[in-house]
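After the structure tokens below, expect a handful of questions from me.
Only one protein chain is missing; all other protein chains are in place.
Should a chain be cited, it is by its letter among A and B, assigned in written order, with residues numbered from 1 in that chain.
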Amino acid sequence: MLKSGLKKILLVMLVLSMLVSLITGCQKTTSNGTTAATTTTAATTTAETTAAKPDEISLVVTELWPGVTYENFNKQHIEEKTNTKLKVTALDASTANQQLNVMLAAGDRPEIMHIGGLESYETNYVKDGLLLAINKYYDKYPNLQNRIQKTINMSKRDDGNVYTINASAGQDPWVPSYRKDWLDKFSLGIPQTLDEYMIVADTVSNKDPDGNNQKDTFAIGGSKTDFRFFNHIFAAFGVIPYYWYVVDGNVVNGTIQPGAKEALRTLNKLYTMKAIDPEFVTDTSKRVKEKYSQGKYGAFCYGTLCFDTFNTYGYYKPLHDSNPAAVWAYGPIPKGTGFNEKIGMQSLSEKGWQRTAICAAAKNIDAALRVIDWMCTDEGQMFTNYGLEGQHYTMKDDVVTITIDDAKRQEVGVTQLYLAQDVLNLHYSKEYQQAFDFASKLLTPMGNDGLDVPESKYLVELNNNSRTQYFKIITGEVPVDKGFDELLAQWKTLHGDELAAAYNAAYKAKNK
Amino acid sequence: MIPVTPRYNAKCKNNIRGKELLNLRANRNNSLKIVRRDKYLLLLLLPGIVYFIIFKYLPMGGLIIAFKDYSIFKGMWESPWVGFNIFREVFSSYDFLHIIRNTLLISIYKIAFGFPIPIIISLMLNEIRSRHFKRSIQTIIYLPHFVSWVVIYGIMLTILSPSYGILGDIYQMFGKEAPHMIANSRYIRSLLVITEIWKEVGWGTILYLASLSTVDPNLYEAAVIDGANKLRQVIHITIPSIMGVVVLLLILRIGSLLSAGFEQILVIQNDLTRPVIDVFETFTFRRGIELGNYSYATAVGLFSSVVSMILVVSADRLAKSVGEEGLL
Partner (left out) sequence: MRRGSRIPTILNYSFFVLMAILMLYPIWYVLMYSLSDPAKESLNNYYLIPDGFTLQTYLYVLKLPHIIIGYKNTIFVTVAGTAISLFLTVITAYPFSKKDLIGKKYFFGMMLVTMLFYGGVIPTYMVVRSLGLTDTLWALIIPNALSVFNILVMVKFFKGIPESLIESAKIDGYNDISILIKIVLPLSTAVLASIGLFYAVGRWNEYLSCALYITSREKKVLQVILRGMLTEDSLGAQTGQLGLTTTPHVLRMAAIIITLVPILCVYPVIQKHFMKGLLIGAVKG
């Protein structure tokens, strides 16, 4: 018995030691961030003669297509053009920020990296001296300067330097849109004033425009994640809610302007007359798209993609398939009291939701700059957006026709490495271009773009609270005047005034 | 060392200091004896301890960033010390008490309704005699556990939608309009509790059923012979047999009082219901993690851990004071 007990101990220790050796054995495999076995020899053979050895740089980017390799034509071509060898580490989108932080904390210094999300991320990295001041290299890399010049006011930080580039630049404007076929049915035109809009709203909601004897249509629908659906009502009064913008040299937030109170009053009226889908509080944006495609909404702010007859992202076809008679048209912001031509719709940050930066302490800064510089050239832009002319697309009269299908695009890797991409819309239909141009004119730039102040930690709570109070007013849970006064009081408690003061000081300092 | 002989011991017995020395020596000898007696047990314990030290205690040094203004570049040690400032900032948030209130309300609701139900279900299932029926039911009821909250939210929209859902249709039959439950602060907490029970009750029966399966059937035979009816059998045999597991799970559940269902609430919340279902974890997520403010997140986590510790130890003591086995 004792002997068998001893045997058991020996067995246990054997297993343990096996485990330990397995663990240590695995150390020999990669430590961090290697790619699959590369077969990119083809890229370097052509540039043999006078080429110096290609510079190896490492990139940490946010994965665009999960699971899809970066070892493809796209990467090879970039390497060829810039005489580099790219070691790409792709981070899963949902944890990219944490993962990047963790890698940086452990001492990694990739040449190029994607920084996502908030202004405060960039600020933190700059504070710690992690990022390279790109503007210092303008003479050597003029294309960089050209691209950044477009947004120089935003991109320049307090110390006068530029540390990041928008990795994927492009606006996504929304525009007041209407079911023109319904308007025609009741002999109404596209509303130009708020009064006209109210009549249209009532008609499309309550006069049974789809003729099925059911009250199942609304003027406005919304989702709980995107808040631009009501913007035309606010713009009618010259304000933009949950948004900082510049009026007469001052940075203000539309949420608390007097015009907002009147807009809320109007929205409450619309809600009471059943022109607003009550499910706007709980619907997801997918749900809104579905309801729009089923023909439930007739007069609200929605995306310009709805006008793309090429059906990119699937906004055009579903509506027209289920309602062949439907005609979707855009219109101007209906004018109300206090309407201001310069104040219209929200726009996205010019600095980008995803930015590209270079680590100051990286080994091969020159090569990194070289890559980004090439991507900023016209050739680089066209390549990033579409690939190579003749192989992946054809172009005639400024219209691009993509000649490969989605699967091949992924295989080739078009747009996969977006480091300084201006998102081009040359491949959309003419109708989309027109809608896009029209909507772009309505955009009001962000007032706090590129401004990072310590008080911006109050932003999220301010917006959350504003929305809650707004929705209470709109749905009638609290009366308009009382509700708005409460909102102003809450604004003070939540440091809204301090934030405004901070933004104003920073803005004025930047624009002396 | 002083030689220990019977004559020496006899001499020491009458000496107080000697008595102390004797005791110490006896204790030391006893301890060594016990260690030798338990040597295999301690050996078995060793890998676990090594694991805890490496993967739990070593990283625990990171808790220090709750007292620092953590900067990734400067690292843990170089970041400046700020003492309790971050804690002060957390506690003085205008909505801190409100958040705690929400968290406690929801958590207590969930424990009060959600904890007993798997137990009752297990007891009822235990009475089923058909093995096949029992097994199929067991498999079916734990399936919702694997459906993510995002999907369940979609199902909720489908069912509870006032315009298109089953609920809406039922109300329309009576000519009324259904309340928009998911957006209603008055219904939302109940909705949270009900959907969580729906999702987790099956999974929760696993341990209880496992426990019930270890009961010796001879005990039941003996009870029947003694004339006990079904109810008495359940009270005197079945329930005591799972009491240990019940108490353990209850103590642990109380320990995580501040967890009120992060993923569920994140998915289901909207702007009208947020004031009543914003809980500790969503608050932390917004203020700490989303903003990349690791010091804040760690400070809040530390606070939460301390509270959990107090709750667990108290619950354990309480259980022992009423005669139950506690955690161990």
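Definition applied: contacts are C-beta pairs under 8 Å (C-beta built on N, C-alpha and C of every residue); 3 or more make two chains touch, one makes a residue touch a chain.
Everything numeric in this text was worked out from a predicted model, so none of it was measured.
> If the hidden chain were put back, which of B:86, B:106, B:181 or B:248 would touch it?
B:248
> With the missing chain put back, one of A:133, A:273, A:326 or A:348 would touch it. Which one?
Counting the whole complex, the residue in contact with the absent chain is A:348.
> List the residues of chain B that touch the chain left out of this view.
Here the touching residues of chain B are 31, 34-35, 38, 40-45, 47-49, 51-52, 54-63, 65, 72, 76, 121, 124-125, 127-128, 131, 133, 135-141, 143-144, 146-148, 150-152, 154-155, 157-158, 161, 164, 166, 198-199, 202, 206-207, 209-211, 213-214, 216-218, 220-221, 224, 230, 233, 244-245, 248, 252, 255, 294, 297-298, 301-302, 305, 308-309, 312, 325, 327-328.
> Which parts of chain A face the unshown chain closely enough to count as touching?
Per the touch rule, chain A residues meeting the hidden chain are 1-2, 4-5, 8-9, 12, 15, 19, 22-24, 26-27, 29-36, 62-63, 65-69, 89-96, 98-99, 101-102, 105-106, 116-117, 168, 170, 172, 226, 285-287, 289-290, 294, 303, 305, 313, 315, 318, 348, 353-354.
Keep in mind that, in the parts below, only the chains that are shown with their structure count from here on.
> Quick check: how many Å separate the C-alpha centres of chain A and chain B?
Computed value for the inter-centroid distance: 39 Å.
> Which residues, counting only chain A, touch chain B once they are in their complex?
Checking each residue of chain A against chain B gives 5, 9, 12, 16, 97-98, 101, 104-105, 118, 120-121, 124-125, 127-130, 216, 224, 277-279, 281-284, 287, 457, 460-461, 464, 467-468, 470-472, 475, 477, 493-494.
> So in the complex, which bits of chain B are touching chain A?
40, 43-44, 47, 71-75, 94-95, 157, 161-163, 180, 182-183, 270-272, 274-275, 286-287, 289-294
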